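One protein chain is absent from this view; the other protein chains keep their places.
When the chains are written out, they are named A, B and C in that same order, and each has its own residue count from 1.
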Amino acid sequence: MADLTALRDAMRDFTDARDWTQFHDPKSLILALVGEVGELAELFQWLSAEGAREAATRDPLRTRAGEELADVLLYLVRLADVLGVDLYEAATAKLASADARFDVDAVRGRAPEKA
Amino acid sequence: MADLTALRDAMRDFTDARDWTQFHDPKSLILALVGEVGELAELFQWLSAEGAREAATRDPLRTRAGEELADVLLYLVRLADVLGVDLYEAATAKLASADARFDVDAVRGRAPEKA
Amino acid sequence: MADLTALRDAMRDFTDARDWTQFHDPKSLILALVGEVGELAELFQWLSAEGAREAATRDPLRTRAGEELADVLLYLVRLADVLGVDLYEAATAKLASADARFDVDAVRGRAPEKA
Partner (left out) sequence: MADLTALRDAMRDFTDARDWTQFHDPKSLILALVGEVGELAELFQWLSAEGAREAATRDPLRTRAGEELADVLLYLVRLADVLGVDLYEAATAKLASADARFDVDAVRGRAPEKA
């Protein structure tokens, strides 16, 4: 079961055991998240759009990408915990809102405009 | 139940219904993730370390932060799906690895060095 | 004359005049930089590799991209100033180092590996 609440609790235990809560203010955690997103970006930067998808089906990229995605998720879960946000509930609410906002027939096959 | 697999499926349905899969190559999704991380960073940039935590307990920051965290998670889940990565499994494996790597007694109260 | 030193001084004056130096600690400025990089990423996220180059030759993308590149540069220059780094000298030294490191004949036409 891919339970985000269990992951939050595991990150909390990991942090508490090391007395690292003192370092986990929101700005520091966002910078840590940025660092991991940067490592993810570096894995793909020089690949073509098609090559990126293809290369990710094999190692070494497959494993490396999984590790960086994992790091991003772990810091994201930790940040949400520190901010008192129920991450899963926030995500389902946001997706429901996007579902209502982007009418299927109106936007089919067209990339959403950035405001 | 905060089930990441259900969220992945919901994002997949949302994307398929709009025929947006064509836009969701890995590099494009990473850029979308970067955009959302940027919006998250902007919410906190000028706050102090302590002020950030405090301000996030109240609106408007509480709601805004939740929305941006949600956007980051949704793109992360979608990216993992496109890359064929089991995000939850990758995160639990990474956390287990960090747990073994950072000996509790050796690192207690000290921020991990960046290599 | 595209003088980075003049830009640094102009940003310093802009900041001092508003008494905003108090907000410009390194972590806050990095978050501000991340915010602007995020806005840049959003402009290009759903375009194809070829489409991105082409769309940037015309408005509205041409002007919008210029504005976001400008914001990134302004925060970067400000961050370097706060950190006491001579940004131009650091960049020329880094480029000279890359020039020595990536032998022209050895790497021609091949994307550099990410370590």
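In this section, a residue touches a chain if its C-beta (ideal position, glycine included) is under 8 Å from a C-beta of that chain, and two chains touch if they have at least 3 such contacts.
If you're wondering where the values come from, they're calculated on a predicted model, not measured in any experiment.
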item	value
Displayed partners of the chain not shown (whole complex)	A, B, C
Contact with the hidden chain (one of A:D3, A:E39 or A:D99)	A:E39
Residue among B:A2, B:I30 or B:A56 touching the omitted chain	B:I30
Contact footprint on subunit A, counting only the chain that is left out	23, 28, 31-32, 34-39, 41-42, 44-46
Footprint left on subunit C by the chain that the document does not show	1-5, 7, 10-11, 14, 17-20, 22-23, 25-28, 30, 33-34, 37, 40-41, 44-45, 47, 49-50, 52-53, 56-57, 62, 65-67, 69-74, 76-77, 79-80, 82-95, 98-99, 102, 104, 107-109, 111
Touching residues on subunit B - with respect to the absent chain	27-28, 30-31, 34, 42-43, 45-49, 111-112, 114
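The rule is short, and it goes like this: only the chains that are shown with their structure count from here on.
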item	value
Computed distance of Cα centres, subunit B from subunit A, in Å	2
Centroid distance [mean C-alpha coordinates] between subunit C and subunit A, Å	24
Per-residue multi-chain contacts in subunit A, two or more chains	27-28, 30, 34, 45, 47, 49, 111-112
